Each structure stands twice: as structure tokens, then as C-alpha cells.
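Note that one protein chain of the assembly has been removed; the remaining protein chains are unaltered in position.
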Amino acid sequence: MFKKRQVGRTIAAAVALSVGLALAGCSSTGASSGGDVKGGDYSGPKVTVTFWNGWTGGAAPVLVPKLVAKFNAEHKNIVVKDVPMEWGDISAKMPLAIKAGKGPDVAVAHGDDIATYAAQGLLLKDDGILKSLGYSADDFPKGLLADGNYKDAQYGIPWSVTPLGLYVNKDVLKQAGLDPETIPTTKDDYLATLAKLKTAGVQGEWVDGYVFTGTFELESLIWQFGGDLFNDDVTKATFNSDAGVQALTYMTDLIKEGYSPAKVAQDGDFNALVGGKTAFNWNGVWQTTNDALAKDDWTAAAVPQIGSEKAVWSSSTHWIFPSNKGQSKNETAAAATFVKWMNDNSAGWAATGELPAQNSVREDPELLTDYPKLKPFLDELPYAHYETVAPGITSATATITTALNEAILGKKTPKAALDDAAAKADQLLQQNASQYGG
Amino acid sequence: MTATIPRATTTASVPQQAQPRRKARRTPVATIVLYVVLTLLALAIVVPLVWIVLTSFKTDFDAINTPLNPIPHPFTLNAYQTLASGQQPIFLWFLNSLAAGVLQTVLILITASAGAYALARLEFAGKKIVFGVIVATLLVPPVIFLIPNYLTVQSLGWLDSIWAITIPGSAGAFGIFFLRQFFVGLPPEIEEAARMDGAGDFRIFWQIVLPLSRPALATLAVLSFLNNWNDFLWPVYVLLSPEHQTLQPGLAVLQGAYSTHFGIVMAGALIASVPVLILFTIAQRQIVDSVASSGVKG
Partner (left out) sequence: MPQPRPTSCCSRTPASTVADTLVSAPARRSARGGGVRRRTGTAYLFLAPFLVLFCVFVLYPAISGLWISLHIWNPLLPNQPFVGLKNYVDLFVPGSLTSGDFWQSMGNTGIFTIASVPFLLVIPLVVAAMLNQKIRGGAVYRGIFFAPYVLGVAVVGVIWKYLLDPQLGVVNHVLGALGLPSDIPWTVDVPWAWISLVGVTVWWTMGFNTVILLAGLKGISNDLYEAASLDGAGTMRKFFSVTLPGLKPVLAFVTTVTILASANMFGQSYLLTKGGPGHATRTAIMYIADEGLSQNQMGAASAMSYVLFLVLAIISIVNFRLQRDRSQS
């Protein structure tokens, strides 16, 4: 009887000990603390690293699996699982997934999401891996590293930048009797070209009321006219300033003047370019690898300067390390190894139509030899504007798209649409401030 | 979880198959008109589907530039190749949908029939309350349950799993209500005879009531399966990784991923349609009859 008790107690102690060890082994599950990510090569037991990204278009769906396969082959103790989904789905689903422990071990996010995720306690700080990669702010375009910083901790490591550019269908210019090699760069030249196209029966630039790409064009124009989307501490929306009204009116005028049809569908503008129905399309650098363009004689240029300044919209992607409920330190360490490897092997990333964020990779002359069509986009970077960074900002910037949509469809005047959207945005900014503490 | 939350009105009697005894008084003109209209309607359904099939064999350039011409030139399997090699495992989605549908249907059949038997044939304390509450929830819009159930599913660790898309949906009141109405309409003599022979409740349920209820069970099975198959809103939010998607949200993901590559999206739609259309063609009579009787039996 006594012996049995002793055995029982020993077993209980052993169980308690192993449970305690296991618990200690798990990284913190606290919402706001997160852990740190160290760089360096992972040497632990075999793990699977889930990797969420939004690279579903262009050449990326072919390139990314190849890169992942190469990494997996070179690292016997890490298996990276590539999970692509639409960008919108990631921002909708990832937060709650991370909370439930079903999020990825590493992901790529856009600049405007990082502060939100960090404020929601979803990310691990990655100052460690940044150091091990030897990066500092100067290694990236101005201000980009800071975009991944929240409350003095680094949460994002810049990966790529994706500015807007002017896509030109040279066949269409030729057919309209214009010189296909002369791409307008100033407002007057641009409008003159559109007018000439119109007399030749071509609607030269189709504008649409959607995020891709109407909103990007609108934001570029707002900056070009000297305005900004939000004030410096992101407490008020300023996109309804005179600059904003000028920008939006310019776009609705394109419809009024007959340079664009009235109710363009989502992607209708790009499809029209591909189909030879229009000459110009303001679209992102990622379209340079879209094989729908293969049959067209096309080129890309910097977006024309319609306003008083040179400016263009650009997005950015960053590596982030989610702090899942029950996140295993091993998996995060393996993910860090993956990120380091991707950075070291990022020369070929330009094949996806994104510009590598790392200055040294991007400014390498080899890049232009391999991907000459990227030159105009690279030239734009000095005056590119990246996303506004503040927790919860995406809901406020979404109001810009609503205003654009309403004005383009003629439901409201540009000023009314922008004013209504700004009022909404202000309320959302207030809500964000009270929920996230700014 | 979705809703077809029908409100049963009467327990109508089984429909008779009317024998036309009068002479066909239909004029030839009327006959022609009838066939023409029906055929036009049928074409309205078939033609878009055929168009999609053909579009799936077109190149992107072709799809954009010659939309009026249904014949692909060149004919290409590009879309299918992309889908086969790509990151959107459509066939897996089909299997997931099938598994989820079957699982939820079985769950509903078991729980609803057992519960309905109690409600129909047994007297017990609290019966009125239980039945009343069940009936009351029939009228509650499913969106009420959306957010709380999301939180429940999340805390149970079921996010991104088959449990999330089957178990919450099995809890609805329709099945148990539907079967209860049916059981109540069954003639009690056989059961009473068995009871007097000493059979217990479970045996009566299993060996008498259930076999007698085959048409109702079949109807419920078909409705439940179709309900789960068609479920869209809930899976969109609770399923996360590509390999756990079911067909409906998966297709939405596909469309988002390949929005301008129409060939691919249409190929995906086709792959999603063919297996289920084949199943439907085989079982058409039973399926349609089951659905039909759901309205008549109330």
C-alpha cells in the first residue's frame, strides 16, 4: 500500500515536472508582450513553418513555390509551407487566426497593417533578426524601416516596394497617329495627348472607382497637388483639402472630357489596355510580369506630373513574425532563418514585378539588365510616398475609396464626396485612438 | 450555418398522382407555345454553363478580346494546367465539401430523429418548454449566432477545421421540428402493438419509427446536405488555409486570386460543378422528389 502510494507520487511528480518544462518551453502567450526573434541559422528539431502571403498575381505564384522548394531542399530541418491568399483576406482573417493560434509563423504584410497588428499584440519584435541581418534604416528607401516601427520597437523588416507607374499600349498610340516613343510627362503634354487620342476615337485613360487602381491614382494626385491624406499625428483626415478636391476633380474631368468611359468595372481599365481599347493605365509595378500583356507592344513610364510636385503612390511589403497563441520558439527561429535566406537570395525577386526594398539589391546594375522594364519605377522611388502608418489606419483609408467611387459614378461632387469621407475617417481615427491608444 | 428555416404550416396529406381523365383539350398552338417557353428557359440555364465551359479553354487574351465568339482559338488547357500545378487545390476543396456535407447530414439525422421521437411520442417534464424554445428559434435570423459562435469555435480550437463548418450548423431547429411533425403524423397502432409486446422506446424508435420515416429522413438528408454544400458566409470567415477550404469560399478566393485570368476562374467553376452535376444527374429523381415533398409535407 505504501509502495503504491510512493509510486503514484513519483509518477505525479514526473508528470508535473514534464508539464512544467513544456510550459516553460512555450513562448509567452501574452497578448501585448510578444517575444523577440533572433536571427541566425536554425539548428533545432524539424519544424514546419507556415508562411502567409498575398502573392497570387503575376509571376509570383510560379516563383514563390520555386524559392520555397529551394529553401526546403537546402534546410533539412525546416519545411516552409507557402500559403498564398488574397491580400484582403489576410488582413481580414489573420488577426483572429493568430489569436486562436492558427495563424502563420511568418507572413508578409503591407506597411499600413503593421502598426495595427503590433497594437493588437499580434506580432513579435524583430529587432534581433534585423541586427543579425546587419540592416539599418539607410539600407532601405527613406522612411521605410520606420514604417515597421511601433512604440519604439521594430516589427517589420522591409522586403519590397511597389510604386505606381504609367503603362502605355504603344500599338494604340501608333494607330492614333502618335509617336509611340514619346510618352508625356507633364500635365499639358498628357492632356494634349489624350485630346489627340480622343479625336482618333480612343478613350485614352480609363479611370475606375476602385482601390486597384483608382485609389492609388487619386492618392498620387493628392500628393502631386501638394496635399496629404492625414495630418502628421494622424488624428485628422486631410484628403478633403483643396489639393484633394483638385485631384479628384481631375479624375472626374477625364470622364467629363470623354477621355474615359463613365462606369468602368473593377480591372476594366487594365483589361482595356490589354485589349487595345485604351492607351494609358496608371497601375502598379506588379503588372510588369502579367502575361496578359504578352501580346501587346507595351512599355512603362513614370506617372506624369499633373500637379505642382512630383509624387507617386507606392506600397511596401514587410516580413512580420506573428505571435500566435502557443507560438513555438523553434518555429519562429526557423522562420527567421527563412527570412534571412530570402533576403540573401532576393536578387531574383524583381521577376515577380516587385522592387526589392534593400537598396543594395535594387541599385545593382544587374537588376536593370535583367529587368529593363522596371527602370521607370526605380526612377520614381525618390519621390514615392508610402502608406500612412497608424493602428487601424486601413479602415480610415478605405473611406477614400468610397469617396472616389461615389465621385466617379457621379453620385456626389468631388468636394462633397471627400468631405463626407473625411468626416467618416475622422470618426474612425477617433475610434482607433480610443481603442489602440494612438 | 445558413438558413432555410421554413415554417411548417399544415401536415398536408400525401399528394395523389392525379390521373388526367379528361381529354387533352390543349390546342396545338398552346402546345407549341408551352414547349417553346420551356425550351427557352432551359436554354437560359444551359447556355451560360456551356459558355463557361468553352471560356475555360480560352487564353486570357482571347477571353478579353473576343468575348462574343464562344469557340476558343487557340484551344488551350492552360487554365487547367495552372490550376493543377498551382496553389489552389480545387479537387481537395471538393472532397472537403463532400466530407462536410456528409458529416453534417449524418449528425443532423441522428440528433434530430432521436430528439423528434422524444418530442412526438414521449411525455416528459418540461416538454412544452423544450418544444416551445425550439420552435421559437426557428424564426431567429442566423446572423444573431454569427459572432458568438465564431468566438465559441475559436476558443474550441476549431478554426480552419471541418468541425467548424459542420457542428454548429447541426444545431438548428429545422431538422428536429420537421421530423417531429412527421412522426406525429405517423399512425400509432404499430408502435402501440410493439409496446404491448414489451418493446422498449429505443427498439420502437429504431425498428419501427425510423424505417417508416424513410421518405422524411431522405428529404431532411437532401436538404441538410444542400444547405451545407451551399454554405458560404460562415466558411468564408472560419476557414483559413487553402487546403481546408470548401468549394464555395474557395471559389471566391480563386476569383480574388486570378481576377483577370478569366480562363482560370471559369475552369475552377467548371471543376467545382462537374462532379456535383454528375451526382445530381444520377440521383436527380430522388433529390428533386425529396425537395418537392418537403414543401408539401410542410
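Just a few scattered comments:
Read from first to last, the chains carry the letters A and B; within each, the first residue is number 1.
The criterion applied here is as follows: a residue touches a chain if its C-beta (ideal position, glycine included) is under 8 Å from a C-beta of that chain, and two chains touch if they have at least 3 such contacts.
These numbers come from a predicted model, not from an experiment.
Subunit A residues in contact with the hidden partner, per the touch definition given at the top, are 31-32, 91-92, 95-96, 99, 120-122, 209-210, 261-266, 268, 271-272, 277, 395, 402, 405-406, 409, 411, 424, 427-428, 431, 435-436.
Throughout what follows, only the chains that are shown with their structure count from here on.
Averaged C-alpha coordinates give centres for subunit A and subunit B that are 39 Å from one another.
By the touch criterion stated above, subunit A contacts subunit B in their complex at residues 50, 56-57, 61, 65, 82-86, 88-89, 93, 96-97, 99-102, 266-267, 270-271, 274-276, 290-292, 294-295. Those residues of subunit B lying in contact with subunit A across their complex are 60-61, 64-65, 86-87, 150, 154-155, 157, 159-160, 237, 240-242, 253, 256-261.
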